[in-house]
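One chain of protein is taken out of this complex; the other chains stay put.
Here the chain labels run A, B, C and D in written order, and each chain numbers its own residues starting at 1.
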Amino acid sequence: MNFSVLILEISVAILALLLLVIDLSMEEDQPRRNIGYLAACGLAVIFFFSFTRYGINATFWHGMFSLDDYAVFFKQAFLIGAILVILFSLDTVDRLPHSRAEFYALLLFAVVGMMVLSSANDLITLYVGIELMTFSFFILVGYVLSDTRSTEAAIKYLVLASAASAVMLYGMSLIYGLSGQMGYAAIATGLTASPALLVGGALLLSGFAFKIAAPPFHMWAPDVYEGAPVPVTAMLAMGSKAAGFAAMIRVFTNVFPATGYPWALLALLLSGASMLVGNIVAIPQTNIKRMLAYSSIAQAGYIMTGLVAGTAAGVKGMMFYLMIYVFANVGAFGVVAAVSKHRNGENITDLAGLARQAPMLAVAMTVSLLSMAGIPPLAGFMGKFFLFSAVIDAGYLSIAVLGFVLSMVSVYYYLNVVKSMYLAEPIDDRPFEAGLSLKFTVLFAMVATVAMGVYPGPLSHLAEVAAK
Amino acid sequence: MIGLSHYLLVSAALFGLGLFGLLTKRNLIAVLMSIELMLNSVNINLVAFSRYTAADASAGQVFSLFIIAVAAAEVAVGLALAYAIYRGRGTVSVDEIDWLKW
Amino acid sequence: MGDGLMHTLAFYFLAGITLAAATGVVFKRNLVHSAFLLSVTFLGVAGLYMTLEAEFLAAVQALVYSGAVAVLVVIGVMLTHRDDMSKSNPPNKMVVAGAGAALAIVGVLVWAVVATPWKTGRGAVVSVADIGRRFLTDFAPPFEAVALLLLAAVIGAVVLFKGGKVQS
Amino acid sequence: MWAEFSLTHAWLIPLLPALAFVLISFFLLSSPWLASRLAIAAMGSSFILALGAAAAVLTQGITVEAPFVMKTVWFSMPGLSVDMGVLVDPIAATLLFVVTLITLLVLIYSTGYMAGDPGYCRFFAFISLFAASMLGLVIATNFLQMFVFWELVGLCSYLLIGFYFFKVSAREAGKKAFMTTRIGDFGLLLGILLLQITFRTLDFAELAVKVPAYVAENGAASLTFIAILIFIGPVAKSGQFPLHVWLPDAMEGPTPVSALIHAATMVVAGVYLIARSFAIFSVLPGALTVIAWLGVFTALFAAFIALTQREIKRILAFSTISQLGFMMLALGVGSLTSSMFHLMTHAFFKALLFLGAGSVLHALHDQADIFQMGGLRKSMPATCLMMGTAVLAIAGIPPFAGFFSKDEILVAAAHVSTPIYLLASLAAFMTAFYMARLFILTFLGKPNPHNHPHESGLAMLVPMGVLAVLSVVGGIIPFAMGFGEWVRFGPAHHAGIDWAVAGASTVISLLGFALAWYIYGGGHTRSNDLTIKTGALYTWSFNKCYVDEIYQWFNRTFVGGLARLSFWIDIHALGAVVDNAWRGTGAAGSEMRRLQTGQMQQYAAVMLSATVVLVILLAALTGSLVKGGQI
Partner (left out) sequence: MSLPILSMILFAPIVGVAVITCLPQTAGRMIKMVAGGAMWVCFFLASLMFVNYDWRVGGVQFIEQLAWLPDAGASYSLGVDGISAPLTLLMSVVGLSGIYSSWRIDKRIKEYFILFLLLVAGVAGAFVARDLLLFLLFYEVVVIPMYILIVVWGSTKRVTKEYAGMKLVVYLLIGSGFMLAGVFMLYVLANPAGQRTFDMTVLSQIGQSGVIPAQQQIISFFLMMLGFATLASMWPFHYWSPDGHAGAPTAVSMVHAGLLKKLGAYGLLRVGLLMVPVGFKFWAPMMAAFGMMSVIYAAFICLTQSDMKYMVGFSSVSHMGYIVIGIATADVIGLNGAVANMFAHGIMTALFFSMIGHVYNTAHTRDIKDLGGLAHQMPKAAVGFMIAGMASLGLPGLLSFVAEFTIFTGTFATYPVVAVLAISGIILTALYVLRALADVLFGPRLTKWDALPDLKAPEMVPLVLLAAFLIGFGMFPSLLMNVINSGIEPLTPLLVKIKTAATLCGGL
């Protein structure tokens, strides 16, 4: 037993508990900004500390919970995402009528769940990790009780996620029944071909497809993204998705390869469906969060091509893409958070004239959206390069062509946002207010997006090491 | 002689009933109850496998315990949310919870 | 319960109760009835655990589910429905579609169960000590995670209820 | 010494006027006196150099077979090397002399004619540019160089026709000229390209060697095709039927321009091109036949139209077309000498005719209808005298210049084909008739009381005088000096007169004069009778055989139709596909969006159904594997 393997998760959990304790010592109506800063700083410390975890490759108790480079990379993605989201959510949280410190704590719980997921090497840990993350999100999504849309989103998320969990659990039970084991490595040796494996695998895949919102398992995502508070949506879009991928890659590369299960084909179908549905339905959207929800469905489609390739290069591409997607996402949602706070609206038209009132935010939004679309020299282009060259290398040219073309189609709806920001007249003359930390976050995300597009070397190298 | 398959079939039937409830009940609380049925069917599976086939028998029961714990928490949160929406809209009818769409 | 006949009878009895009660949960139009039948279902499942020699689990099932969860459900029912209970749990418009989907899933699951050549045999007897040991050894990470999960659920429930108070 | 210098510096001949153009257009646009003097000085220097070059040709034994060549690479790449250079041989020397001389005279004339025009400097700049281009064309060593300057003279022609750009008619005429010659250029360019592909060179000297060899080896069929393509260029440039339509309209330009470009120099470029590449044409009898027949047809056709035209410059324009037909005909019957000879004499007398017409128009304030003139001999005696000389020259009355050149053409034609000879003689008759008609109606008879003519100034009369002298002696002197010894293709052309042909043509011309006098000498009554009696024939002639109308109809219907069709396709077919695909994508998005009903149970149903589908799909995919014991 090796608790040092858990040190990152434990640190985050302790940090969360610390926040709760400090909250108890504060007056009810005192602002909780400091708690937010504390959470961000704590996470930052943990983030920097996590660099020392590379190259350890240790497991907790005979391979049940694995801290390899792969896991560390994902944990870092969650941590950096959480730091940035916390920083830009300070203003949003301050406007909550109650339980502001708990917001940060729950966010950290969700991060712990994701981190557990990325290390999960057995079905039980996988399940519990998913549920820890999902539970935190149930509450976070429904956090704004004054807005029943938020509650509605939470209920939808709860019901559908539970149903998906049930389906996934049924699949897990079948796999357990066939192999008699819970650990991935043991399962892989114990599996035999049978209808139960087929059904179990399909149910498991459905569960993952739900988490990464791949059509037709995506239908919860737009509603939930729209209803949730902006920072939560951001965290859902990147963290929940990335964690889903982290777990999925591990399951599909560790459990199934030897069985001849045609998972590349399934991934291909899901990937194609995600790209198509995400990009096409995003076109007519008017609510920016909803548009971003569909966009994130499309992003998941691109990322899944790495799974189609199924090679180390493909996995590397996925990891690279997920990391840069964090920054693009933070940039976009950060601006949405600012606009939502300032103008009380989340429609694309509410961004009108942003380029004149807050040019920095407009540029950041543009850069983030274009990065998602894969326009060079932004990071998204490099991400697509790694993904699609891997998938072409594996012999699936068609999905790469589809991906490239649809990602260019996506420019259409991204540019509609850009057009609104640059062309339309501002809807009011009030000077645009945005918190310093939000501006910093957004700027940081933008710089990171550009930097990783222009000089992707280090991150690419890191992802490559982690993918092995 | 009752064997593994019997339990598995009961479990499948229970899963199907739960699923039917999930899809067709109009009351949110009934929907939550249906989900519990589905989770129970999974538990039956796990315990049955642990009893009849598993090399790692205790893992199945451990898993079941985790599921029970999570399910209990889920009901708590689910009811809290149901109450919240009831407060906001005066209804827990699932088909009226459709403000978010398109 | 080693005896074959006793086992068989117990199984059919418990399975029958479980499924019948579950059917009631799904089809009853009175939500309170459904809630009570749910409790019965849980007990039936607990019985099934007994027949599978998982006594600890059966106890937990009876206590947590049948006790705590069902009671919680009833509280929920009471909180949200204050008027006529007899029509509190109607089906929606997609009964047929729902039945189709459910049957399709059941069909698939039954196929998986029936068509698979399960390796049947006698698994090791699981004692409570085994379970406890595993919680503290290889499943310690999920065990701790679930602790956090419960904490989160508590916070969540508190937040969601408290928020209402501040509102009202 | 001077001749030697001129020859080795022959590249200066086009360069000096080009320099004048640059200087005028950059620095002297607002100093008319300097601009005109600069242009004249440059042109004068060129003229002296051209004279020197001609002298060098005569004294240094430069012949058609052994020309003086100087060239440099213009641009090159593997398989395509194009030179720019100077080629001086007797043919080129003749042209250099003619072009520089007439340009110089026209420039001097223009200082009087254009005085006070707001575009005075521009005019001199353009004329200089034209001279540079024309001279560059003359000394071209290869087809491409010739084509380059060919196009540039076309540009100058366009600019000068449209010189009065504020007049819609001038603007349209310039456009038409450019367009029509463009069609010719299309053929010429194709021909040049085919030559380049076939022989890997465009150099005249090299082609002269390669072409006969090629014909000997492969036959003449493909080369005849090429030659006819090349001939399309001259057809347009030299106003041959059916691409002659631009030339009459080109008279919208200032009259000196008409004299210089549209009578004496540029329009003969086509003739010159054929002459220059005669080594190719001479071995292709098929092509020559086409040229001869088209030439004689054009000569007749244009003369027929000229019979009834009323505007003085228009008559001269059709006359020019007709005379160009003669030159083509001469080439077609294989007599390069007579063609070049006629080219030279024609330049003299036609330039004189135009300058004379300019003088008249100047005096009458642009009253162009000859029926509104009359009796000008009294008020403009000098002009009348010189015009008379030119009329005699063009009609081919001995011993004027036209007699010798036209006679040689007719002789050559008679040698080759009697029908051509007869038709050519008919054209000569008509020439005499319409020129006499012009002269009679303009200068003889009663003065029109509405006109207040006055004689032109010296600046205009002196150049005309020089040309008049040349119209008289320009035929006999070269004839006596043995023009054919130098300017020839193949064996030397012996200088002599076939008295039968000469006599016949003189008689024919005199008959033409007589008929004109009969009809127009006694007032307007007889001519009106004639109009009525000839009816349809007159209408056809007067309306220029409706060639313009046919073109317009073709342009409107076919070109315009295709254009509109293409645009329609662009918007409604190609464009519609794209727009609809795009709109369809958006609509698909909107439709798919509707599936998102907000009902979570429907979402769940979709998810679970999808799971089932996934299982079925998997089962189907892996069916064989399952049976084989391995998924």
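By definition in this document, a residue touches a chain if its C-beta (ideal position, glycine included) is under 8 Å from a C-beta of that chain, and two chains touch if they have at least 3 such contacts.
Remember, predicted model here, so these are calculated numbers, not experimental data.
Chemist: The complex has one chain that is not drawn here; which of the drawn chains does it touch?
Modeler: Taken over the complete structure, the missing chain's partners among displayed chains are A, D.
Chemist: For the chain left out of this view, which of D:148, D:444 or D:617 touches it?
Modeler: D:148
Chemist: Of the listed residues D:2, D:33, D:165 or D:371, which contacts the missing chain in the full complex?
Modeler: D:165
Chemist: For the chain not shown, which residue from D:73, D:422 or D:613 touches it across the whole complex?
Modeler: Touching the chain that is not displayed is residue D:73.
Chemist: Tell me which stretches of subunit D touch the chain missing from the display.
Modeler: 73-80, 144, 147-149, 151-152, 155, 162, 165-168, 171-172, 174-175, 178-179, 182-183, 185-186, 189-190, 193-194, 196-197, 559-560, 562-567, 569-570, 574-575, 578, 582
Chemist: List the residues of subunit A that touch the chain left out of this view.
Modeler: 313, 355, 366, 370, 375-377, 381-382, 384-386, 388-389, 392-393, 397, 400-401, 404-409, 411-412, 415, 418-419, 422-423, 455-457, 460-461, 464
To be clear about the criterion, only the chains that are shown with their structure count from here on.
Chemist: Cα centroid separation between subunit A and subunit C, in whole Å?
Modeler: Inter-chain centre distance comes to 31 Å.
Chemist: What is the distance, in whole Å, between the centres of subunit B and subunit D, each centre taken as the mean of its C-alpha atoms?
Modeler: So the centre of subunit B lies 95 Å away from the centre of subunit D.
Chemist: Among all residues of subunit A, which ones touch two or more of the remaining chains?
Modeler: As it turns out, subunit A has residues touching two or more other chains at 124, 127-128, 131, 135, 138-139, 142, 145, 155-156, 159, 163, 167, 170, 174, 177, 180, 194-195, 197-199, 222-223.
Chemist: Multi-chain contacts only, two chains or more: what residues does subunit C have there?
Modeler: Expected reply: 92, 94, 97-98, 101-102, 105, 108-109, 113, 118-119, 123, 139, 142, 146, 149, 152-153, 156, 160, 163-164, 167.
Chemist: Provide the residue numbers of subunit D that touch subunit C in the complex, in ascending order.
Modeler: For subunit D paired with subunit C, touching residues are 601-602, 605, 608-609, 611-612, 615-616.
Chemist: Quick one: in the complex, what on subunit A touches subunit C?
Modeler: Residues 1, 6, 9-10, 13, 16, 20, 60-62, 64-65, 97-99, 102, 105-106, 109, 112-113, 116, 119, 122, 124-125, 127-129, 131-132, 135-136, 138-139, 142-143, 145-146, 170, 174, 177-178, 180, 194-200 of subunit A touch subunit C in their complex.
Chemist: Where on subunit C is subunit A touching in the complex?
Modeler: Answer in residue numbers: 108-109, 111-113, 115-119, 123, 137-142, 144-146, 148-149, 151-153, 155-156, 158-160, 162-164, 166-167.
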